[in-house]
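Note that one protein chain of the assembly has been removed; the remaining protein chains are unaltered in position.
Chains: A and B, in written order; residue numbering restarts at 1 for each.
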Amino acid sequence: MKAARSARSKVVETLGFNLLRLITLITVIPIVGLVVYIVIKGAPAISWEFISQSPTNGMRDGGILPAIIGTLYLTLGTAIFSVPIGVLAGIYLLEYATENRWTRLIRIAIINLAGIPSVVYGLFGLGLFVIFLRFGTSILAASLTLSIMTLPVIISTTEEALHSVPSSFRVVSTSLGATRWQTVRRIILPQALPGIITGVILGLERAAGETAPILFTGATFFLPQLPHSPLDATMALPYHIFIISTQIPGMPIQIQYGTVLVLLVFVLGMNLVATLIRSRARKKRQW
Amino acid sequence: MNAPKRREDPVINAVIRISGYSSILFVLLILFFLLREGLPALASTPLKDLLGTRWYPIEGYFGILPLILGSLLITIVATLIALPFGIGAAVYLSEVAPSWIREVLKPLIEILAGIPSVVLGFIGILVFAPFLRKFLDIPTGLTAFTGAVLLALISIPTIVSVAEDALNTVPNSYRQASLALGATRWQTIWDVTLPAAKSGVLTAVMLGIGRSLGETMAVMMVTGNAPVMPLQLNSIFRPIRTMTATIASEMGEVASGSQHYQVLFLIGIVLFLLSLSINIGASIVSTKARKRSERLLS
Partner (left out) sequence: MKEFFIRNLSITYSDNNESLRNVNMEIEARAITVLFGPAGGGKSTFLRVLNRLNDLADVKEMKGEVLFHGENILDPGINVIELRRKVGMVFSRPVPLPLSIFDNVAYGLVMAGERNQSRLREAVEKALKQAFLWDEVHDRLKDSAYSLSGGQQQRVCLARVLALEPEVIMLDEPTSALDPIATANIEDMLRELKNQYTIIIVPHNVQQAARIADYAAFFLMGEVVEFGKGIELFQVPKDKRTSDYVTGRFG
């Protein structure tokens, strides 16, 4: 009786595990399939001209250089604003703040910022930067909007990275007469740097791929010349993809896939760099 | 020895402190500007019109009910699809998979998290929607269901990574105790490990829901953008409109300060409050869980 019951449990277990394997496989297949499909259909469009020239023929031909440059500008702009504030905020939370009502409030605010839908950020950017501060539809307005959106990621990864540094370093440094900032700058930050950089790259990767926040704050489809000031509007890869796939009749499919491929390579490339930094740092660690 | 008598560094400490509090400032700023541009809608449009069932701004219909229901419908369907796959994959990775498989699959799933939603929307339009149209023999492939599937793909990585973390935190002693009592690994997972990770899994699901609710581009591209009330059984296989898509597609064409503009901001306020509640809820759940496990394990 007992043997039969345990045999049945074994069968159930095997079936169950296989079901889980199947589920995981089904989850993973779309990812792989998607990337492979885009590579296959987009690769033919990729050429040096494609990434180094501007669009021609009513945007239906030529290259996508302005969109690539625009995305680079926006990513840079996001980094300039979000990295200093985000890293310092992370330092504050971990090295300076005590657990009290105010720190709880800060953490709630961060959770909040992390959960706000990207299109609501777009509305906010429109209201504050474009209209109220009169920056207009510009790289500046879009970058500022994207930076606030990216802050939560940078703050949390900074906190985690700082937390992973042994606290004995802090105690020793303090006992030798260092101030809090000296301890952070000389010992903690350098040790936490790889983790922080990884987090920054992942945050910027997300910002580079976002469309909704830049829809009304900085992105444009048709640009007569490359932007030469932060107050200019710009093309950007995600927005470009959106427009050419939904609003341009007669848009060659190959160019669409090519543009998507470029964005994918950019974004996944950043992912790869971040992962490499993380694993190399883990190996080099002395403690 | 002549060492300068030095106290803490006031300037840098102040800068750090200000940065720390900046998040609070930004949230308040966002709330302020949303209210500033959106609250006037309540003055310019009677509430019963706003709660009407017709969204047709050109003719003055500003009923946001179809939009809210649209968002809710695809979020619910997306969550129903994402749950079994997300939790199943998390369980597999945490409890069943050999470590080399985990090393390969985890980063792979994280790659999905990095794919921009506009790319998913793109594939949705060009590949998935036509496929659905043929396969289900429906008038168009741009439907609520298409959007829900894409949303599921978007929220699965979040669910998998948070749930898997939660499962990993369950002490091994629980599993070993269960096995020692004669249970199979399968029974242990469902009777011991998963219940122990309940709050973490719940947090994962809530975060996934939050993600789905806030998604804009993918749904804008594949749901057909028809603001209808999804009240029939086959509504899910018909076009629909979400709150997020409405803002994104119409904001570019409205005059600043007009009634349409204000109502769009009002919808933004609704989205803000919804995601606020979901995310605070998720963090309460996870804090309660952490406190409980701290008590249990101390």
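Quick notes
Methods note: a contact is a pair of C-beta atoms (placed from the backbone, for glycine too) under 8 Å apart; a residue touches a chain by one contact, two chains touch by 3 or more.
Since the structure is predicted, the reported quantities are computational estimates derived from the model, not experimental observations.
Among A:72, A:105, A:131 or A:178, the one in contact with the hidden chain is A:178. Contact between chain A and the absent chain runs through residues 98, 168-179, 182, 186-187, 190-191, 286-287.
Criterion: only the chains that are shown with their structure count from here on.
Only residues 6-9, 12-13, 15-17, 19-24, 26-27, 29-30, 33-34, 36-37, 84-86, 88-89, 91-93, 96-97, 105, 107-112, 114-123, 125-127, 153, 156, 160, 182, 184-187, 210, 213-217, 221, 244, 247-248, 251-252, 256, 264-265, 268, 271-272, 275-276, 278-280, 283 of chain B touch chain A when the two sit together in their complex.
Residue ranges of chain A in contact with chain B, taken from their complex: 6, 9-10, 12-13, 16-17, 19-21, 23-24, 26-28, 30-32, 34-35, 37-38, 84-85, 88-89, 91-93, 96-97, 102, 105-106, 108-124, 126-128, 131-132, 148, 151-152, 155, 179-182, 202, 205-206, 208-212, 215-216, 238, 241-242, 245-246, 253, 256, 260, 263-264, 267-268, 271, 275.
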